[in-house]
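What you see is the complex with one protein chain gone and the rest in place.
What follows is chain A.
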């Protein structure tokens, strides 16, 4: 295959977690059979919707913030080359080293080599979608480096030999009783008298990870925002594991998608208000860390920033779909989605589940590799309303449905329908023919019977509008 250098390119196959093992309908069918999963998801999403709604209602200017956030991201995308160069210049001037990774393989290689150069064989990690996307943990393990996830939900997933199912809370599919069982089974040195009270479970994670935090010399993080104007990186978190990873080690490696930057320091005033309220339903998350390069005598003295493409330029090339890159990974769209609430995140097959995943994953991989995801939606539009940066997810879904490969029979039928509708006489004849179907009942014959298996065929009217009009 010829690769045209400099052309926007999708994420390569065979690496990372953007493609599922099976199509969404098959995976969803299995998930729907799991009553415990549905109860856990229903409980969690109901809780977060109420919390988020309450703190959003406190702000009289929420819509104005959304509008500003949307415009800022549109501006960022349009000026991405100059802003990335500006970010690189400012990070470098502050003592950091910037690396560019065209895809998952290159990013994994860069991070692995940076860790190997330190001579360390263990890294602590603060939750990062980008490193999940590229399967960095698997790459590190293959090189003999142990990655330790320190976010509580990521830890639950890692200890449970499980996969993440939500952008913000990867273990949302587990309830407190299941978490207790995982800790008892998998956490070395855990108190056998552990109860399932959330505060007790959190305390167990604190004790388990403390020594690891104090003794590990390399950390890997993602980033919520990077400010081009100043070279500042920001990580928003709750538990303090982020602060541990960003403060204690000697070396910090941050992996960030090229779309996550904002132009100016002032622009953070919009996103720092939007993200916590839309995400965890808090006025502000417990901890936000911001750093610019290296600070002598405080925190890691070696800082590396890895800028990741991995299909993002292919998303940017689609004028309708590119707004998916505005996503700030709050997960509000998951929490309001009637499809996500019932199937959970695993059915989407990608680290990006829910409505945003249904538009982002197919674009990152090429629609042919995630052809069922644009259909994993009822197009109800709740995601659009919930999105803090006003991404029009339903419109992108419809757009991607047009891009997705369709079965030959369906394409032939649609072409025939289009031809008929273009020709008034044919159309009138077809309408008359449709009236005859009143005699045929409410089931279509094969191969269209699949459509009527779960739907009633509407009754064609006894008289067409054209006939009625002609009589007047």
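The working rule: contacts are C-beta pairs under 8 Å (C-beta built on N, C-alpha and C of every residue); 3 or more make two chains touch, one makes a residue touch a chain; residues count from 1.
Methods note: contacts and distances are computed from a predicted model.
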UniProt protein name of the chain not shown, from "Tripartite-type tricarboxylate transporter, receptor component TctC", "LUD domain-containing protein", "Cytochrome d ubiquinol oxidase subunit 1" or "Cell division protein FtsX": "LUD domain-containing protein"
Which of A:184, A:290 or A:413 contacts the chain that the document leaves out: A:290
Residue, one of A:232, A:254, A:361 or A:377, that touches the chain absent here: A:232
Given A:203, A:409, A:424 or A:450, the one touching the chain that is not displayed: A:203
Residue in contact with the excluded chain [from A:136, A:152 or A:333]: A:152
Interface with the undisplayed chain - residues on chain A: 5-9, 40, 43-45, 47-48, 51, 60-61, 64-65, 67-68, 71-72, 74-75, 77-81, 84-85, 94, 100-102, 106, 150-153, 156, 168-169, 171-172, 175-176, 179, 198-199, 201-203, 205-206, 209-210, 213-214, 227, 230, 232, 238-241, 243-244, 246-248, 258, 265-266, 268-270, 272-273, 280-292, 295, 297-299, 307, 309, 313-314, 316-317, 319, 322
